[in-house]
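Left out: one protein chain. Kept in place: all the others.
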Amino acid sequence: MNPETYSLIKLTLGVIATFGLYSVLYRENKFYRFWEHVFLGLAGGWALVALWKETLKPSWYDKMAGSIPETGGEGTPGYFVWAILLPIGMMGYMVFNKKHAWMSRIPIGIILGIWSGQQLLNFWRTYSPQFRSSMPTIVPTRWEFMQPAATPENFTDLARHTYISEAIGNLVAVITVLAVLSYFIFSIELKSKFMQGVTKSGRYLLMIGFGAIFGSTVMMRFTLLIDRMYFIWVEWMSQRLLGN
Amino acid sequence: MIPWSFESGSTQLKIAIFVTLALGFGLFFALMKTPPRLRPKIAATFTFLAGLLYVGIWLWPTAHGREAGDIPANFTEGVAFWLEDTQSQFQNLSNILTSFLLLMGVFSLVRLHATRVSKKQRDWPFSLVLLICVAIMTFIGYWDWLTVMNMKPEELEAMRDVTNQPFAVWMKDLLFDGLLQTMEAAMFSIIAFYILSAAYRAFRVRSVEATILLASAIIVMLGLLGMAENYWSIMIDNMGGLEDPNALVNNLRLEAITQFIRDNLQTPGLRAIDFGVGVGALAMALRLWLSLERGGSTS
Partner (left out) sequence: MATPQKVPGSLNIPREALFAALFVVCSILVFVSIELPNRVSNNSADLYKVLKEIDKTKPVILQSDWTKSTRGESGAQFDALVRILIRERVKIALMSGADPQAPEVAREAIRRIAVETEKVTGQPYKQWEDWVFIGFFPGIEASLQSFSSNLRNALSANKDSDTAGVKRSVMESPVFAGVNRIEDMGAYIIVTASKTSRIAIERLSGKVTMLGLVTGVMGPETYNYYQSGQLSGLAIGLKGAYDMESMMAYGLNTPDGQGVIKVSNAKVTDPIEGYTGEEFINLANGQKYIVPLHGAIILLITAILLGNIETIRQRRRRNG
């Protein structure tokens, strides 16, 4: 097939599918439901292909069956013990059988056991730098209010010292960590007015963080829409259909 | 001693795989007959053994500076080597079992929609469309994979010119890139419309919390706009920020404000939540590993 024609067919199908899915914005309709089911079907089919060719074939089947030498390549023997994973994997499917559903806990338990063991192993590696970073210096080492603008010459010196404005910023960060922690830890009724104030300020400080998260989320969601608009109007209509 | 491997394609290997499968399915059927009181213990044993390796790695001394082909100097080092080597087997084990469990998702989808079609339930034609799409994608996906896998290097090189691509490759590209990927992108992008509508209706100054949330969101969003940052900066420059780079007014630049919010308010706040999540995950990990967590539909 002519690549130009193929590209036009491919993009046109993609645009029709996109409008089909967007039609739900008006209301739920049959055109949307059709494309929704096409999407789910293709995703399911691709999962069947990808899980075999990307994982099960190289990590399981090839290890179990080994490989016969090809030209220039070395063969490997087959480790038959890997075959045991087929019945263990099949136990997961017993979740659909009411009587023997408990068997599905065996493969899931193995995965969870592996995850749990790793949590113990990794806790300190994950959180130790976080704890350290939560305790920045709050005492200035230079008694000038503002940190001078950074240049390649003074960069090392600036990094070594804490200026008053920086120390104030660090103090705000420490207070934020403590206030938010207390908001979550002391989710009981508090008698102390001070602690009530701390947990309340924790809630307010958390709102600043959530506001920032909203801003960042908006960026992502809008970008995804812009990408689709670019696909429809520039890639399909302008470049392919009108040949610009 | 039992040999753990045989030459690929040999009769011994085929017999060994058959025997292993027979033993495995024997275990499968034996477990089906297990008395109910033993079931939790069996599941707990598998979970405990799976996690034990990593607890062993955590507690046992690590062999530092190990080179390929090194022989352990003593028992302690031997165990450390074994623990290190066994991890790659556990890596495989985890990938394989996760794949089987992910395939269960597809199985469940197909089972559900096949039932709808066979019983002619409401909207069954859509279920039929789904089943047809699963079948087509699977067929084309494997056809493409086998076609490309069996190609000679010169044929692969020739494929750089798209006109030389075989039909299976065209079709896979059409279904995967042209439809599946495009539709996934469209699905994810729909949320943008609802965010706008929800923000208009719900983002109102109704309480102190809502006001703080709104102010923070607007400052961060403005900070994402280079134009806004630029005009704001010109304003600060005109207020004396340009003449003296160390002037106090430079702290009011939009990027300085957003950086302050991010470094001293947003990140510490999220980090405090993360500490809670981390401790909770650790406690949950212990409960799962030791099977102290009860309940669920399969218990």
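Going by the order they are written in, the chains are A and B; count residues from 1 in each one.
We adopt the following convention: a contact is a pair of C-beta atoms (placed from the backbone, for glycine too) under 8 Å apart; a residue touches a chain by one contact, two chains touch by 3 or more.
Keep in mind that what you see is a predicted model, and the values were worked out from it rather than measured.
One chain is not displayed; in the complete assembly it touches the shown chains A, B. From the options A:7, A:122 or A:201, the residue with contact to the unseen chain in the full assembly is A:122.
Within the complete assembly, B:182 is the residue of B:20, B:47, B:138 or B:182 that touches the hidden chain. Check A:99, A:132, A:160 or A:193 against the missing chain and you find that the one touching it is A:132. The missing chain lies against chain A, touching residues 25-26, 43, 46-47, 50-51, 54-55, 58-59, 62-63, 67, 70-74, 111, 114-115, 118, 121-122, 125-126, 129-130, 132-133, 149-152, 155, 209, 212-213, 216-227, 229-230, 232-234, 238.
Think of the hidden chain as still there; on chain B it touches residues 54, 57, 66-68, 84-85, 87-88, 90-99, 102, 151-153, 156, 160, 176-177, 180-182, 184-185, 187-189, 192-193, 195-197, 199-201, 203-206, 214, 218, 221-222, 224-227, 229-230, 233, 255, 259, 262-263, 266-267, 270-271, 274.
Here is the rule we use: only the chains that are shown with their structure count from here on.
Chain A and chain B have Cα centroids separated by 7 Å.
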